[in-house]
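Could you have a look at this structure, given as structure tokens, before my questions?
One protein chain omitted, others in place.
So, subunit A:
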Amino acid sequence: MGQIEWAMWANEQALASGLILITGGIVATAGRFTQWYFGAYSIVAGVFVCLLEYPRGKRKKGSTMERWGQKYMTSVVKLFGPLTRNYYVRAVLHLLLSVPAGFLLATILGTACLAIASGIYLLAAVRGEQWTPIEPKPRERPQIGGTIKQPPSNPPPRPPAEARKKPSEEEEATAAGGSPGGPQANPIPVTDEVV
């Protein structure tokens, strides 16, 4: 179990807790249960937790699957810097948020789930994990003429070094253009007139 990033599971758990808080809160407010104002709080807290947890952080190893449309929230969450990067802060925040919802039966499930998420975040923080935003990859501008290979700079005879390399079982052939060093060193540089 060495390479588990607990923060990823804590994130799923917290997102689920947010949804449960919202649902419990709606039930309590709509049904006008006794002390239903805790339900109203629960809805607000649930929405906040969902927005905070929606952008998934980047995994340390391997590629991370982004949630649909998360880049908008990523830019907002990024703004808070160390407050959102640090998982100790998140653990404490979730624990505090979960407490008021514990006074109402309809939302107590949200409290329990958010407290569990807080515990997992604490574990993640202790292991030194951090929230890093998933940045959109900069679009590579296609370089004009980038794939045109320069004609060889040596005059013949040229050693056909590439054709002798063995393919298949080994690693892919390292890039080798026309070998400029080669066995023949030219006293004056040779250029090709063809453009």
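In the analysis below, a contact is a pair of C-beta atoms (placed from the backbone, for glycine too) under 8 Å apart; a residue touches a chain by one contact, two chains touch by 3 or more; residues count from 1.
To be clear about the criterion, contacts and distances are computed from a predicted model.
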Among "Transmembrane channel-like protein", "non-specific serine/threonine protein kinase", "NADPH oxidase 1" or "Non-structural maintenance of chromosomes element 1 homolog", UniProt-listed name of the chain not shown: "NADPH oxidase 1"
Which of A:47, A:92 or A:105 contacts the chain that the document leaves out: A:105
Absent-chain interface as seen on subunit A, which is shown: 1-5, 8-9, 12-13, 15-16, 20, 23, 27-28, 31, 33-34, 56, 59, 62, 65, 105-106, 108-109, 112-113, 116, 147, 162-163, 165, 167-169, 172-173, 175-176
